[in-house]
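Let me begin by handing over the structure; questions about it come next.
All protein chains but one are shown at their positions in the complex.
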Amino acid sequence: MTISVTMTVNGQSVTREVEPRTLLVQFLREHLGLTGTHIGCDTSQCGACVVHVDGRSVKSCTILAAQAQGANVTTIEGLAANGQLHPMQEAFREHHALQCGFCTPGMIMSAIDLVQRNPNPSEETVRHELEGNLCRCTGYHNIVKAVMAGAQAMRG
Amino acid sequence: MYAFNYHRPSSLDDAAKLLSSASDGKFLAGGQTLLPTLKQRLASPSDVIDLTGIPQLSGITVSGSAVTIGATTRHAAVAASAEVKKAIPALAKLASGIGDPQVRNMGTLGGSIANNDPAADYPAAVLGLCATVHTNKRTIAADDFFTGMFETALEEGEIVTKVEFPIPKRAGYVKFPNPASRYVMVGAFVAETADGIRVAINGAGPCVFRHTEMEAALAKNFSPDALKGIRTDPAGMNNDIHASAEYRAHLVGVMARRAVEAALG
Partner (left out) sequence: MTNQAANQGIGQAVRRKEDFRFLTGQGHYTDDINRPGQLYAAFLRSPHAFAKIKSIDTTAASKKPGVVAIYTGKDVAADKVGGLICGWTVKDKKGEPHKAPRHDIIAVEYVRHVGDQVAVVIADTVAHAKDAVEAIQVDYEVLKPVVDVREAVKPGAPQVHPDVPGNLCYDWEFGDKAATEKAFASAAHITKLELVNNRLSPNPMEPRSAIGEYDPGTDTTTVYTTSQNPHVLRLILCAFVFGLPEHKVRVIAPDVGGGFGSKIFNYPEETVCVWAARKLKKPIKWTSDRTEAFLTDAHGRDHVTHAELALDKDGKFLGLRVDTMANMGAYLSTFASAVPTYLYALLLAGQYTTPAIYAEVKAIFTNTTPVDAYRGAGRPEATYVVERLVEAAAREMNIDPAEIRRRNFIPPTAFPYQTPVACVYDSGNYAKALDEACRLADYANFPKRKAEAARKGKLRGIGLCAYIEACGLAPSSVVGSLGAGVGLWESAQIRFNATGTVFVYTGAHSHGQGHETTFAQIVSDKLGVPLENIEVVHGDTAQVPMGMGTYGSRSLAVGGSAIVRAADKIIEKGKKIAAHLMEASVDDVTYDKGVFSIKGTDKQVPMAQVAFTAYVPHNYPPDLEPGLEASAFYDPSNFTFPAGVHIAEVEIDSDTGVTTIVNWVAVDDFGKVINPMIVEGQVHGGIAQGIGQALLEGVVYDQESGQLLTASFLDYCMPRADNLPSYKIGMIETPCPHNPLGVKGCGEAGAIAAPAALMNAITDALGTEKIDMPATPLKVWQVIQSHNFAAAAE
């Protein structure tokens, strides 16, 4: 049995017939081919799959596609506008906040949500707010620097 | 995940009907516990009934004497609410520390207390503040609600609609998270309420419980020092690779003292 799910992804309305058990991350990766959103664990811990649903960061491995019916979803592919990196993407590049790149999409999506809620975060706030995102490469040092710089850039 | 049918009713009655007509239905609120469970193939409901389409289950209202939070209100909304922060800062602080930001953006109060995971945060606030749980059928006092590990007084098909938290004179919540999962390993919610002092301990045992010895001591002297001589019995505490029963029993005292300090501001 399938159900019809419609949502707006990166500004485009999409409709797909899916099994009810389809997770949002599977919807994005398998049905829409948006493979920038990654899967790094099975227990909602690692945050590689973080996307924005109606402007809030969520773990797309822990929400059914059906729950996002009618929602406005932004993935890492939807951040850069006209080839221009989002300030947070640019900050990650400038501060070498990525190595293997696998956690990066989720990390950036979480970081943007973080800054939207805390426009001028302290280092401690950044470290605490990244609790839901694991990185095995960077030791977080440069990620924290990048998020602080990204926050400054987003403040303009 | 096993296959299931998905429903998103817009009224409580429809939700109840869907459940009763399903061979093995499950309510879905934020899904932050249910979906990981389903992904691990640890449950195989025939039907998943999403409650977030029912408007009256969501929202926060603050009166002179109580903060009332709808069952599908997200943790993030409680944490960010200026009214909650003003009325019961300890409750807002508790909500701001549940899981991680992404869990808080999805997880709900109703889902948390209906599941009654011993390592969940909200049960400590419900019990510690002597809250009243409203369902589609009745009201349940906090002291009667949490009946055991993953068990509550909720009957089959009963839906939590909102929780009414009386505003205490002061309250504090401090937890020691599990180093790996960040769920509560030991937490203490301490409140001075109209009905007296309440100390609710979560994470440490199979179910959130009141620490009556501490309550009595704090009733005489609401200060961290009042708890110094009180030893919590390790018997009955949870025991795993992260914390022995003895360590948990010890942390109950430390967290309670720190919660009192937090309550005193």
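Order as written gives the chain letters A and B; numbering starts at 1 within each chain.
Just so it is clear, contacts are C-beta pairs under 8 Å (C-beta built on N, C-alpha and C of every residue); 3 or more make two chains touch, one makes a residue touch a chain.
This structure is a prediction, so every number in the text was calculated from the model and none was measured.
Visitor: Among B:150, B:222 or B:247, which residue is in touch with the absent chain?
Guide: Of the listed residues, the one touching the omitted chain is B:247.
Visitor: Which listed residue, A:99, A:118 or A:152, touches the chain dropped from view?
Guide: A:99
Visitor: Check each of A:7, A:65 or A:130 against the chain that is not shown and name the one that touches it.
Guide: A:130
Visitor: Which residues does subunit B use to touch the chain missing from this display?
Guide: Subunit B touches the chain not shown through residues 1-2, 41, 176, 179-181, 183, 241-244, 247, 250-251, 254.
Visitor: For subunit A, which residues touch the unseen chain?
Guide: Touch set of subunit A with respect to the missing chain: 19, 21, 29, 34-43, 45-46, 48, 75-77, 79-80, 85, 89, 92-94, 96, 98-105, 108, 123-124, 126-128, 130-131, 133-145.
Keep this in mind: only the chains that are shown with their structure count from here on.
Visitor: Take the average of all CA coordinates in subunit A, do the same for subunit B, and state the distance between these two points in whole angstrom.
Guide: The separation of the two C-alpha centroids amounts to 28 Å.
Visitor: For the complex, give me every residue of subunit A touching subunit B.
Guide: 1, 3, 19-21, 23, 42-45, 47, 50, 53, 56-59, 61-64, 66-67, 69, 110, 113-114, 117, 129, 131-133
Visitor: Quick one: in the complex, what on subunit B touches subunit A?
Guide: Residue positions touching the partner: 1-6, 8, 28, 31-32, 35-36, 38-40, 48, 50, 52, 76, 80, 99-103, 105-106, 181-182.
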